[in-house]
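Structure in structure tokens, see below.
Every protein chain but one is kept in place in this view of the complex.
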Amino acid sequence: MVAYLLRRLGQSLLAVIAMAVLVFIGVYAIGNPVDILINPEATERQRLEVMERMGLDRPLWEQFWVYFGNLLQGDFGRSFVYGESAMSVILQRLPATMELALFALVLAIVFGVPLGVIAGLKPDTFTGRGIMAGSILGFSLPNFWQGLMMILIFAVFLGWLPAGGRGQTTEFLGMRVSFLNWDGLKHMILPAINLALFKMALVIRLARAGTREVMMQDYIKFARAKGLSYRRVVLVHVLKNIMIPVVTILGLELGSMIAFAVVTETVFAWPGMGKLLIDSINRLDRPVIVAYLMLIVFLFVLINFLVDLLYSVLDPRVRLAQRGAQ
Amino acid sequence: MPNTSSRALLMSASAALALAAGAVGADTLRIGLASEPTSVDPHYHNLGPNNALARHIFTPLIVQDANQLLEPGLATEWEAIDDTTWRLTLREGVTFSNGDPFTARDVIYTICRIPLVPDAPSPFTLYTRAIAGLEAENDYTLIVTTDGPAPLLPNQLSTFGIVSASVSGAEDEVVFGGDECTGVGDAPASAEFNSPDFAIGTGPYTLGAYIRGEELRLSRNENFFGDAPVWDEIVMRPLTNSGARVAALLAGDVHMIENPPTQDIARIEGDGFTISSGLSNRVIYIALDQGDAPTPGIDGDINPLQDARVREALALSIDREAIRDRLMLGLSEPAGELLPAPMFGTNPDRPAIPYNPDRARELLAEAGYDDGFSIVLGTPNDRYINDGPISQAVAQMWTQVGVRTEVDAKTFSAFIADRNGFNFSAFLAGWGAGTGEMSSPLGALVATRDPDRSLGGTNLARHSNTEIDDLLVEALQTVDDGERERLLREASTIAMDTFAIVPIHYELTTWALAPGLEYEARADQYTLGAAVLRAD
Partner (left out) sequence: MTDIPNPTPAKKAKAISPLRAAMLDFAASPLAMIGLFVMVVMALSAIFAPWITPQNPYDLSQLSIMDNNMPPGSESFGGMTYWLGTDPQGRDMLSAIIYGLRMSLMVAVTATLCALAIGMAMGITAAYFGGRVDTLIMRVVDLQLSFPAILVALILLAILGKGVDKVIIALVIVQWAYYARTVRGSALVERQRDYIAAARGLGLGHARVMFRHLLPNTLPPLIVVATVQIAQAIALEATLSFLGVGVPVTEPSLGLLIANGYSYLLSGAYWISVYPGIALLVAIIAINLVGDQLRDVLNPRLRR
């Protein structure tokens, strides 16, 4: 088991390195950031000076070598735009994204599990079908479209909630967070729901499938026959059985939530890492793009590894070798 | 539907909203910025938002007013003793926000530091390179020598703020020596200026906090040498999404926003808010490749654009007033030159290029293109106000006189790469004259490409006319204002008469403010919270 996990970790690390090389080459081969950053009134000589200082005049392989060397010492390079360490620029934005993702995750569970259980208990009723139809919509409609509609309804027509931005933040454990004051929370509601919808649909499906499966098991029938109340059966046995897959899958999905935040943050102008990535792509801020990717890849490798570990701990029957990614 | 339950949540949330409508401190001005400054270091990135922020904290020697005319800043007087020597008289009794006195040493330090800023993506060396010598006669008199006649020196000195030598770790004596200054110490990294302890200047405000992506706080500088600033505190929030910016203004979250989208202005005004708009120094133009035949966007071995009649036809077929009325909703002024009058070097009597499609067809026929030709018009679609739609409109208008036009719209970074690689026969772009006078657009966009003379840097149309070049070079060495202006006017007239470049319009810069506030629109497009006044 340990050998298997180690091998898997090793493979993932190799993949990370391969990815870094590819992304670096890809990102560094396009355009010239100096052309975007420099004041148009600058002279040709000045332009060359700036390129030289940023190391852009050197051949690609040499730039990569320098970058890789620095990387081994934990230096992700300096942002061309901000002149600060690329990683610190990203980490400044991390709390905003994490806060949004976690809030969305909570929403997904708090609303998704009960809805899914209801749909599982009453699959053929109007409510059950309605919930499932909603989850199909949540799955298949593009995230940005849902976001736009939410803005249109709640910000434009009803005027209840702000259309975007982060609002007031308060200091909490050394980070700036929104959920502790009303203005911040108000700004977070729409983006968090937007980010949560897709995962909520997933939770509903998982919870429904789990519920149906559990309800058909013999021991449930037995428990019912023994006279246990319906309520107790649902609360204890069903919930216990569906929470494991729901929590593991959502853990796995936290990474994709952070990735999907790119879209939500763009729609709602939320100043998180995803927005930073889009801005950096537009401004050719290469060190930030590459550092963001390394961070995300690392996060995914870590999450996958943890889930593997968790699976083997929670359920020895799971044959790790055959586990698909989803 | 998952929506049902979330809607219930929202309903209760909005009920609470009514109670919590926050009252903003009466002496705090909150501004929604369209783009965020990338650093507080005034010498890091020569970029509008950074320069505007710097003006709050650091005062330059000479200050540009709303029309980019020069006014005393930390220097009260400046005069040219001869063609290459200037005397600057510094303001006495000024202190930095930390209480240190301001002297000539700080000026020398600042000019020495500019080339040393690490990783500056667009350094200010552009404005200091003319300076060959810098000597302090005493604490309040500076003698500047230049390596040739430098009539633009005062304009150049107005572009950067003065930082404190002591705070930056300079020695007691800083000596200017061209490339090598002595006594500078270790030049601080730009990121250090993002801390209030380091961002020490002589401006009306001091830095309170700089939280990237969220908020920038400025507090009143009690030691400011000028009139006491109106606002105790200024809070700037980057709201890059224009819709969110407007919503924040209408909801009262901010008192002022930059660049409200043109289509929202009527609604904002309708709600009782104030709109302030004024001509900027930025012209939107179309460059037509006159370098080689064939040219990339036109089929065949020809380059019709080398023929001035064809260029004139293309210029005449653009309905500038329709663009102003339909696309810009009044927020542009049709252009006939590269800089709006009455800025320095413009011909105030020259009208905008008229719309005359019939004449355009005649000219095309005269040039031998009865059947027109087809062309690709390159354009960015996220850089200038309505840039994509303007290009589409121009393409429609060209197509209607027989020049079949296809638009190649790209995000600015991709556009720039293509443009600088000469991949466009025609492209739309903008030029803002940082110095606020005619040599800036003419020298960059029209003069023959010549890196040695620093001319034609952005002349990607490869237009070349020695007559214009000569006038321009002469103007750049003429210290006498009247004579220089005459030369620039003449050069501009020739460039416009030969359709070296096709101007479309000057952008109007717009601000929207809460009722009861006033702001004088600035040609340099800077948003200066310190200049926002109460209407009463």
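By letter and in written order, the chains are A and B; residue numbering begins at 1 in each of them.
We adopt the following convention: a contact is a pair of C-beta atoms (placed from the backbone, for glycine too) under 8 Å apart; a residue touches a chain by one contact, two chains touch by 3 or more.
In this text, all values refer to a predicted model and were calculated from it rather than measured experimentally.
Taking the complete complex into account, the chain left out of view touches A, B. In the complete complex, the hidden chain is touched by one of A:102, A:121 or A:281, namely A:281. Checked against the hidden chain, the listed residues A:101, A:155 or A:188 yield one contact partner: A:155. Of the options B:400, B:420 or B:493, the residue whose C-beta touches the omitted chain is B:400. Checked against the hidden chain, the listed residues B:133, B:226, B:261 or B:354 yield one contact partner: B:261. Only one residue from A:9, A:228 or A:259 touches the chain missing from this view: A:259. Residues of subunit A in contact with the chain left out of this view: 11-12, 15, 23, 26-27, 29-30, 136-137, 140-145, 148-149, 151-152, 155-156, 163, 255-256, 259-260, 262-263, 266, 277-278, 281-282, 289, 293, 296-297, 300, 304, 324-326. Panel shows subunit B; residues 242-243, 246-247, 261, 263-264, 267, 322-323, 326-327, 381-382, 386, 388-389, 392-393, 395-396, 399-400, 404-411, 414 of it touch the chain omitted from the view.
Just so it is clear, only the chains that are shown with their structure count from here on.
Put simply, the C-alpha centre of subunit A and that of subunit B have 38 angstrom between them. Residue ranges on subunit A touching subunit B, taken from their complex, read 30-46, 49-50, 53-54, 78, 80-84, 89, 92-93, 96, 107, 111-112, 115, 130-131, 133-135, 137-138, 151, 154-155, 158, 160-167, 169, 176, 182-183, 185-186, 189, 193, 196-197, 200-201, 204, 268-269, 271, 275-276, 282-284. On subunit B, the positions that touch subunit A within their shared complex are 1-6, 9-10, 13-14, 16-17, 20, 22, 38-39, 41, 44-47, 118-123, 125-126, 189-191, 211-215, 237-241, 243-244, 247-248, 251, 253, 382, 411-414, 416-417, 420, 431-432, 434-435, 440, 444, 451, 454, 457-458.
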